[in-house]
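Input: a single structure, listed below in structure tokens.
A single protein chain has been omitted; all remaining protein chains appear in their positions.
Let's look at subunit A:
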Amino acid sequence: MSNRDSAPSGTTRRRGASTDVEPRPNESHARKIGPGFLVKLVLVALVDALGVYGVFAASAVGHWGIVAFLVVALVVVNVVYFSRRMIPAKYLVPGLLFLLVYQLFVMLYTGYVSFTNYGDGHNSTKEDAIEAILLQNDRRVEDSPSLPLVVVRDGDALGFAVIEEDGDVAVGTAEQPLEVVDDAVVEDDTIVEVPGYDVLSFAQVVEVQREITDLRVPLSDDPNEGALRTQNGSVGFISRSFYVYDEAADTMTNTDTGAVYRPNDEGNFVNDEGQELTPGWRVAVGLDNYSAMFTDSRISGSFFQVVAWTFAFAGLSVLTTFGVGLFFAIVFNDPRIRGRKVYRSLLILPYAFPGFLAALVWRGMLNERFGFINEVLLGGASVPWLSDEWLARFSVLFVNTWLGFPYMFLICTGALQSIPGDVIESARMDGAGPLRIFRSMTLPLLLVSTAPLLISTFAFNFNNFTLIYMLTGGGPNFPDAPIPVGATDILISMVYSIAFEGGSRDYGLASAMSIMIFIVVGFISYLGFRRTRTLEEI
């Protein structure tokens, strides 16, 4: 239909195009300056501008990986779009760039993080950790003068402007060490104006009181020198850490006790008694995260339970949705039923209802004390649908059946229609009963065409985060697990707990578990893929 509709317009277009083209053959269109070229020029110019900005911004904060990627990407984009060849690349580059960053890179990055101890307490580089230790363990230098100061703001960043002992005005923020400025306005020993910053009024200072008392403006790039602090927003003092970092020996020394802390393999400074300084930094820990899943008794107990439930959930989900869907498909496959269309449209409704909303609605209906199921359907019973271990598992499966059976109903209805009627008829002639026909004829034939879909359903439910998280939140939680993991948690929701919900975030362990899921899901997809391929060959 669409072919016929658009063919004429294609023809007119061609005729129109042929008139404004020069008759020279083999001329490259990339060189012709027309509206298309201008659009391209503007778009590439925009991309270039953004990219160049990014290169500067990224080098300013020292993200060399981003700089390298941007440079390569810019070169590729410009070469591809201004060359006369590489036409396919012109169509592939935008999609591939996104794919590269947001799918391929994050996959590899997941792998990389899984070999580190990235997480709370090990968030950044060693330099950052040293700086943080020095800053967090500071106190007022005993003989330091009280300096008049005002709080200033540069965009979102708070800072201090201070009148130093020699009368100079210096300004700085948490990120930007103190620096003398020349053209600040001082009236009656108070700084009134600092170029490039807004001076906060008293009322404004009160608003951000806590941030101000926590703010430390480094005196210079060397964190050992100390920082400017204030208690009240008007008088500043110099505070210095009671730890000293010795760069040559790579040790931290506590100047009060004299204890020496040395870096260890796990990214912490440790003294001889085994006391650690926090924060630490990111280091590679090899296979520690992987082995922790299996051997660390605090994790492995719940891990194995979660693995078992993940497989059970995904498998049972396929069974229940397929079973219910197939049952209804067979029931409504009889052409003698009046109103089949109405039945079918109504049965598809759960499939059309957004999954996240369905899970939330069911969560309300299954509520133990106020839910519709207990209050109305069960006459005021208090069945702990979501808070008992096994009932919660049952509820998850039950709701997933509600969500998923229409899909199976649709494909089974389709598949049933494609089973040749004469085959079934001849079986009936041979004296097979309906059950026998179903078991030996219908079901096997049906499974041939639906097997790839069953496999992909299994893979989908293996990672059905939304349902689990919205319905039960993974609960009821195991009482003795150090991470908030519960009876209905599947692997992917356990990954989420470990990465974002526990008392301490452990990105390394979470990534290692993601990799485990990758392997399982990849294997399942491979099976499904092979299956489809072989089916196509038949």
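A few remarks follow.
In this text, contacts are C-beta pairs under 8 Å (C-beta built on N, C-alpha and C of every residue); 3 or more make two chains touch, one makes a residue touch a chain; residues count from 1.
Going forward, contacts and distances are computed from a predicted model.
According to UniProt, the chain absent from the figure is "Sugar ABC transporter permease", selected among "Sarcosine oxidase subunit delta", "Sugar ABC transporter permease", "Aspartate carbamoyltransferase" or "OB-fold domain-containing protein".
Of the options A:286, A:315 or A:364, the residue whose C-beta touches the omitted chain is A:364. Set against the missing chain, the residues A:82, A:202, A:294 or A:526 yield one that touches it, A:526. The chain that is not drawn here is touched, among residues A:141, A:331 or A:423, by A:331. In the complete assembly, the contact with the undisplayed chain comes from A:107, out of A:43, A:72 or A:107.
In the full complex, subunit A contacts the hidden chain through residues 2-3, 6, 9-10, 13-15, 17-18, 21, 29, 32, 36, 50, 54, 57-58, 61, 63, 66, 87-92, 94-96, 98-99, 101-107, 109-110, 113, 118, 328, 331-332, 334-337, 343, 345-358, 360-365, 367, 370-372, 375-376, 402-404, 406-407, 410-411, 414, 449, 452-453, 456-457, 460, 463, 465-466, 469-470, 473, 492, 495-496, 499-500, 507, 510-511, 514, 517-518, 521-522, 525-526, 529, 532.
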